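One chain of protein is taken out of this complex; the other chains stay put.
This part shows chain A:
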Amino acid sequence: MTEWRGERQARDARIAAGRIHAAGKIVPATAAVDLLEAILRPGDRVCLEGDNQKQADCLARALSACDPEKIHDLHMVQSGIVLPEHLDVFETGIARRLDYSYSGPQGARIARMLYGGQIELGAVHTYLELFARYFVDLTPNVALIAGVSADRDGNLYTGPNTEDTPTVVEATAFKNGVVVAQVNEIVETVPRVDIPGDRIDFVVKADRPFYVEPLFTRDPAAMTETQILIAMMAIKGIYAEYGIRRLNHGIGFGTAAIELLLPTYGEKLGLKGKIATHWALNPHPTLIPAIESGWVKQVHCFGSEVGMDRYIRERPDIFFTGADGSLRSNRAFCQTAGLYACDMFIGATLQIDLMGHSSTITQSRVAGFGGAPNMGSDPHGRRHPTDAWMKAGREGQIVGDPALMRGRKLVVQLVETFGDKLVPTFVETLDALELARKIGLELAPVMIYADDVTHIVTEEGIANLLLCRDADEREQAIRGVAGYTEVGRGRDRAKVEALRARGVIRRPEDLGIEPLDADRALLAAKSIKDLVHWSGGLYEPPARFRNW
């Protein structure tokens, strides 16, 4: 006789074991280790919530404090490897196998542990890809998540940083898994119900509020004139040219400079209302001046940003907010929005090769992907036309019946020819290849593949790769904007000039931009303090960004 309810019975047994440590659903932080030891089984697939923003840090500490005799060989399926505890569990044997997406701050240690064989790696994913696998072949047995508050029934308020929580809970709770939430406080009534209580099995009252990294704050005081020049070129040569209204920005200084130039340089070019109106974007503080001057119609967010909560509350026409007034973010939906409903992704990278492949991997660090490869790719499932998408499609495809042509998403790399410490951005071979060989990865960790990239913008000019007709043209177009790097100096001058004559490469002067005009005076805000003023005092920057 086939047993159809084995998973359900196993779940009931775990919950019964956990209840010993709980009063109803509520568990004190001091009993978190006991709770986890009661509900986990060796070899479980576990999702420990955490991404590039919020962290279920109390539960991460509890998991790493479990007895490896009892809890071992876990298969971690989680967005972020960010906290030291995320890797500690692999050193103690509590966990063995890993499927993840992002590992920014732990990039160096994870590389060493992969190399040393302490981690059995499944794959490094994009966020959306990993979320998808939660519903197919990486469904968690136990999810450990983070929220702001919960009531005694487990109704959960995630606050502005909802992020991955609904996705993780959906996959776990509806497939016989156990969901444990850490919260900052237990309340009588939550401000709004982000996750209904019947999907939450246990609520741990955390010893301190969950950690959130202010990853999307860029200090205007650190912006250079080179970055401003690149931003001017992008606005005039790409945003205006293609009429980009729906877009996503990366987190670098270049795109932050664009945000700060919209109300000044963009205004002067008469572009208000014509570009940059609808966004899939975290609430970047540098977007405040553009919002306040009426450029921005709507922003949907992956997560929140430290210090932006009050500002967002007072701008519900712009942001998605709940009945309680605070931001509702959702990483899975925002990633989907960025993939299918944006006409452009523009962001920075660390290395670009001669074909246009790019990577943020250096030889000793595996930073993971996060969302960029998903944002920075052309979705072949897209079917709705926009002018920007169609124009890019026409540039890229010159043969065949126009009615059978598909459009193209613009994927723009915005880089300085030399990065931090004068390391060249343009290289013959990506470090990612060497790293993949060293630690035995089947796929080299490429952030954005060459065939997805449409433009590269540097201080030397814009290379429009859509207009390149063969591999040689493409290589020369890249060399032609690579400045004084080895790659740039290796250019064929005649071919580069020919590409320039065709408009494949455009210099600042070809765009009518005088490099000496790239002055910090153009920035709508020159400091974090200016951003506070623009926000009418609503933006509350964290201490590390203040100089007052």
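FYI, a residue touches a chain if its C-beta (ideal position, glycine included) is under 8 Å from a C-beta of that chain, and two chains touch if they have at least 3 such contacts; residues count from 1.
Everything that follows uses one rule, which is that contacts and distances are computed from a predicted model.
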Inset, instruction - Name the absent chain as its UniProt record does, using one of the following: "Electron transport protein YccM", "Biotin-independent malonate decarboxylase subunit beta", "Xanthine dehydrogenase family protein subunit M" or "Phosphate ABC transporter ATP-binding protein PstB". - result: "Biotin-independent malonate decarboxylase subunit beta"
Legend entry - Residue touching the undisplayed chain, where the options are A:M1, A:V136, A:V399 or A:A521: A:A521
Legend entry - Interface with the unshown chain - residue positions in chain A: 514, 516-517, 519-522, 526-527, 529, 532, 537, 543-548
